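As you look at this complex, bear in mind that one protein chain is not there, while each of the others sits in place.
Moving on to chain A:
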Amino acid sequence: MTERAPSPLLLIHPSRGLIDEKFSVIVQHLPPFIEITLHALIHSDDGDLWEAFGHYVSDATGLVNVDSNASLGGTYDGLEPMGLLWSMRPVPGSRLGLRLRKKEVNTPVVVTISVYRGHMGQGFNEQTALASVVAERWYMAPGVRRLDITEAGVTGTLFLPSGPGPFPALLDLWGGGGGLVEYRSALLASHGFASLALEYMTPRTSGDSTSHVGNEYFEAAFTLLKQHPQVCGDRIAIVGLSFGASVALGMAVYSTVIQPRCLVCVSCSHVQPVKGSLSDVFADISKNAQNTRYDEENRVIWRDLLLPIPTDPTKKVDMGKLPCPVLLIVGEDDQNWPATESAEDMKQMMEKAGNSHLLTTLSYPGTGHLIEPPYSPHVRVSNFMMTQTRQKILVLWGGDTAPHSHAQEDSWKKTITFLEEHLYRTTSVTSQSQL
């Protein structure tokens, strides 16, 4: 039997990490100064394959370390320790318009990391790797508890951190895509916040496919959290993205029941009929449907549906009345909502009213609409199901992969710090957070 060359030693640390934890990837015992490709592969819950790869050259000792060596090409380049995760995209030949979202949060995302000889750009499944290891990426830390919520007319999932509590809590609102999206709440609970992922867009919740839930639905959800034995009733915040952020702003200003300690609003707008319900918001947007634009590949750009920002005060949330701190996260290349214009208008309203000390805005160039927890793949475009018509279209979200991924990393870190500052500090904070 001829002796094969030894497998180089590939080590990922930690091999079981949380989704937002960094990992180190080190290859040892390579020949010196050879070209290799580091490759990452995920087999998604939906059965699709996603991959990323970077080109490296081993040093004189036969070592490659992504923390200190730059990628010379691939799906990412430069010194990017986490590039193997955030630059993933569907493998050639995949269905169009995919988005990688973990539905089952009790299990990890399993990533296979491999080393290949040479600088490869394709055909990874036809070659034998030099070495291959498995890393797990978890949305749930050990001890986090997941509870189905179906009481008080509210549908959602509550994630509780480990420990006796009580804990500060979050109402977690996603956007127009609807459904019950749990992963952000699972991760927030892993950081010490009781987090309720709320389902509010789908017909099941509202009973009738053409109507939406009323404001009292959100108030019921907030009250449920407030009364939960393991929640500190006076330390509840709302985290919202897109439509969810609009709901958050409207509720915080106009609801007497919903009194959040602070808000995190990602990719949002304050433009909505004042004191309107969700149905009113949709109706208003539909009126502007003719403002829908299309890019060169016929994908839908919806950012103009809320433009121009109205001057009529009945058509937007009165930000001057916002009673609590708000962290606004804006992608400057958001093609879905006019986040930049809205942020600018909100700032002006608050400066005029004298409460702009409550506002902290994080604005990221090259960043699109879907600003999510870090190190999961960015998509510029994906399939979107219209809730009412059940029609599937391709929507342009915006953003370029590298700046968008850096924005996710930076904004997530700042989101956690902001929430800790406002929900864990023993004295209430009304000044602008020092991020």
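Brief remarks follow.
Basically, a residue touches a chain if its C-beta (ideal position, glycine included) is under 8 Å from a C-beta of that chain, and two chains touch if they have at least 3 such contacts; residues count from 1.
The rule is short, and it goes like this: contacts and distances are computed from a predicted model.
Matching "Protein YIPF", "Acyl-CoA thioesterase 16", "Glutathione S-transferase" or "Ion channel TACAN-like isoform X1" against the UniProt entry of the left-out chain gives the name "Acyl-CoA thioesterase 16".
Residue A:A135 is the one among A:A135, A:L225 or A:V330 that touches the chain missing from this view. Note that of A:G118, A:G163, A:G214 or A:P323, the residue touching the chain absent from this view is A:G163. Interface residues of chain A facing the missing partner chain: 1, 3-4, 6-7, 9-11, 13-18, 21, 28-29, 110, 112, 114, 128-136, 138, 141-143, 162-168, 190, 192, 229-230, 232-235, 420, 424-426.
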